[in-house]
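If you scroll down you'll find the structure; I have some questions about it.
Just one protein chain is left out here, and the rest sit where they should.
Every chain is named by a letter (A and B) in the order it is written, and numbering of its residues begins at 1.
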Amino acid sequence: MPSGNQRGTAAQKNGLGGGRPGEGAGITNLLFVIPALTLYAIFVLLPLASSLYYALTDWDGIGSPRWVGLANFSRAFSDDIHLASYVHVTLYIIGTLIFEVSFGLIMAVLLNSDRPGFALLRGLFFSPVVLSMSAAGVLWTFVFDYRTGLINGMLKGMGLSDWAQPWLSQPATALLCVMLVSGWKFAGFYMILFFAALRRIPRSLYEAATLEGAGPIRQFFSITLPLLKQNVLICGLLAVTGGFAGFDLFFTMTNGQPYNSTEVPVTWIVKMGFDSDQLGYGIALTVILTVVVSLVSLLYLRFAERSHAVEY
Amino acid sequence: MRSSIDTPRAPREWLQFGIGAAVVAGMCFPAIWMSYSALKTNREIFRKPYALPETWQWENLSKAWQDGGLGGLYLNSIIVTAAAVTLCAFAATLAAYAFARLEFPGRRALYRVFLIGLLLPPPAVAIALFTQLRDMGLLNTLWALIFANAAWTLSITLYLMTGYFRTVKREMEEAARLEGANTFQVFWSVVLPMVKPAVITTAILNTINIWNELMFALLFISDDASRTLPAGIVRFSGFHSTNYALVFAALTLTTVPIMTFYFVSQRHVIRGLTAARAE
Partner (left out) sequence: MVLRTGLLSGLIGAVAFASAALPSAALGEPVEIRITHSITGGSQKEVLDGIIADFEKANPEITVKQVVFDDDQYSDTGLITQLKSSTPPDIYFQWAGFPMQRDAKEGFAKDITAEMNEGGWKDTFLPSVWSPSMGTLYDGKAYLVPMTLDVTNVIWFNKKIFAEDGVKAPATWDEFMAVIKTLAEKGQTPIVVGNQELWPLGNWASHIASRVVEPAHYAAAFELKEPFNQPGFEKALTLIDDLRKAGAFNKDIAGLGADPAMSTFFQEAAAMHPIGSWLVPSANEMAEKDFDYGAFNTPLIDPANPTKDSVIGTATGFAVHAKSAHPKEAIAFLKFFTQLDNQVKWAEAGSFSPVKGAMEQAKLDDKTKQMADMLSSAGSLVPPPDTTYPVAVAESYYQAAAYVAGGEKSPKDALVWLDEHVKAMK
């Protein structure tokens, strides 16, 4: 148990600055938090609580809910598509971590220069981030189209028509394609975050290393990467929680097909909740999703906390 | 990999630029292709996908604008995004200040409650929130999206702001207090200007996210008049799913302004993030 003296440090670990006595009466200070709290309580906490209630009912969204206890949950654990959706989303998260975060990191380092032209390249690399998901989904659905799409068109033009596939209609390739589009779209976002962080690394460190004869690759691994650790970890967390919530791209490109091979938790929830009018079951699935995301994030944060980010 | 501007470029730098340019060109091709395909006829798109348009069908753009009701979609998106981002920035900055600097009962517990939001995927409550908004009579209004988006960007904004506060030195606040300023005055006149970069950065990030938000927009709004851009585009491309020229035209029209916004604000983001160093 932290003692009074250590409370400051513990609070700092939580990201709080540590208040000092005499900085104002406790209660009036609460006023600062009221706006955020009200907004949060009504639109985040309240639906969360009612989710817990509805998850225990059988409800078609229109009539009155009928209490069924934990029946929805036991059904969820024998629902093969539901279980598979977690496998798919995990693959997707790993894929996105690889594509988006590493690609973004590499490009941030590659395009890290004050020379003219580099700013333009960075700007262009980021631009897909700004597209809406639906735009990206529609665009790439056409690119992957079997008969008239760009990719198969290019393959046929290069004499490789055997390689032309129904990309979004085969379980083997569909998920990969969605991952690719996600990577295309978001790598720029991570690049900018890393780039901003790179900027904060004092030049002197690099110059000193160059004087000692270290080449650029060596500098990357011994200077850049460790100092970016905190950013890497935060980016990773965003990718993980964002990945579990993945919906937009999946909905516009494949909507879970073919054969539910690109089904992710949220597309299945929407299908159960809205398409088949089984809101009680759909909400139970959202409760499970929340628990899973929370557990994964907490584990991740615990792991991140142990490897402290370096202060500089 | 850093070099000063004054020295002549090393071959390594040219290589850096070359590789970077090639990658970026590949990245941007689909979007560029979409923009000039918007000005073709459908038949051209199918028969000669890569060629530039034979005749530039500028009228595709105006047709897409009208058929898609893009003016209305834009207006709604602007209203929702501006209101939600402002609301969130306001609430989060106040709260971040309190968590970072002030004492009050339940401070740590309350902070943890907000952090829960970081772990929650918005779809987690989509259905329940839908029902709740319906009971509150807010369904099908822009308020539903404004409040929902503001509330759901709170956690990340609060987290980033509080983190930023941590790096800000206290001397000026302490000096102000010694001169007799009360808490709010300290916040308003001393602290707020200092955290402006973080406010701006989070505002920009939130703007992009809320502007592109699809799930709530699809579920909570069914009235054409109140629809936002992403949901409108999904519906539009559903109606006209095979009229690729028209769909691409609509997509191009919805992309150009946000691209411009991004290029203009990009410098701000960098400045905001690097300003922390400049003391």
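Heads up, the rule we're going with is that a contact is a pair of C-beta atoms (placed from the backbone, for glycine too) under 8 Å apart; a residue touches a chain by one contact, two chains touch by 3 or more.
Treat the numbers as computed from the prediction; the structure is a model and nothing was measured.
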| item | value |
| --- | --- |
| Which residue of B:G18, B:G71, B:G106 or B:G137 touches the chain not shown here | B:G137 |
| Residue of A:Y86, A:Y146, A:F220 or A:Y300 touching the missing chain in the full complex | A:Y146 |
| Touching residues on chain A - with respect to the absent chain | 42, 46, 49-50, 53, 60-63, 75, 78-80, 145-147, 165-171, 174, 254-255, 257-260, 274-278 |
| Residues of chain B in contact with the chain not shown | 46, 132, 134-140, 218-219, 222-224, 235, 238-239, 241-242 |
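The working rule: only the chains that are shown with their structure count from here on.
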| item | value |
| --- | --- |
| Euclidean distance of C-alpha centroids - chain A vs chain B, Å | 15 |
| Parts of chain B lying in touch with chain A, wherever the complex brings them together | 1-5, 9, 12-13, 16-17, 19-21, 23-24, 27-28, 30-31, 33-34, 45-46, 49-50, 87-88, 90-92, 94-95, 97-105, 107-108, 110-114, 116-129, 131-132, 147-148, 150-152, 154-155, 158-159, 162-163, 165-166, 177, 182-183, 187, 208, 211-212, 214-215, 219, 229-231, 233-234, 237, 244, 247-248, 251, 254-255, 258-259, 261-263, 266, 269-270, 273-274, 276-277 |
| Interface residues, chain A side, partner chain B - complex | 11-12, 14-17, 19-21, 23-24, 26-30, 32-33, 35-37, 39-40, 42-48, 50-51, 54, 61, 107, 109-115, 117-118, 121, 123-135, 138-140, 142-143, 148, 150, 153, 184, 187-188, 192, 195-197, 199-200, 203, 206, 216, 219-220, 237, 241, 244-245, 247-248, 251-252, 265-266, 269-270, 273-274, 279, 282-283, 286-287, 289-290, 293-294, 297-298 |
